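The other protein chains are all here in position, but one chain of the complex has been omitted.
Right, subunit A next:
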């Protein structure tokens, strides 16, 4: 059973306590955006075979949203982090890259991610 650590209340929760919320760090396009932009926000997904950045809600716990980095092939969890961010913390990215060299996410590559954190 999948176990994630809630970054707010610190509880090790199993998946029956949690609600999966899909891909994280989507760019949320608003009014005046093009059909392609809405499509990329609402429907197109990274769906990687590998490390996936995703949203979870500690539904039967503190009720808060958080993010997790989890491998979709092995279910290995690289870490969780609070939702109030546009990119994962640098140490988490390094942890992922140490095990999965060349890993990238959406339009921002490794260097952009470093920039977002800086």
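Definition applied: a residue touches a chain if its C-beta (ideal position, glycine included) is under 8 Å from a C-beta of that chain, and two chains touch if they have at least 3 such contacts; residues count from 1.
Here, contacts and distances are computed from a predicted model.
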**Prompt:** The hidden chain: which UniProt name fits, "succinate dehydrogenase", "Galactose/methyl galactoside import ATP-binding protein MglA", "Sarcosine oxidase subunit beta" or "Glutathione ABC transporter permease"?
**Reply:** "Sarcosine oxidase subunit beta"
**Fill in**
Missing-chain contact among A:9, A:42 or A:98 belongs to A:42
**Message:** Just checking the interface: what residues of subunit A touch the absent partner chain?
**Reply:** 1-2, 15-16, 19-20, 22-23, 35-36, 38-39, 42-49, 52, 54, 70, 72-75
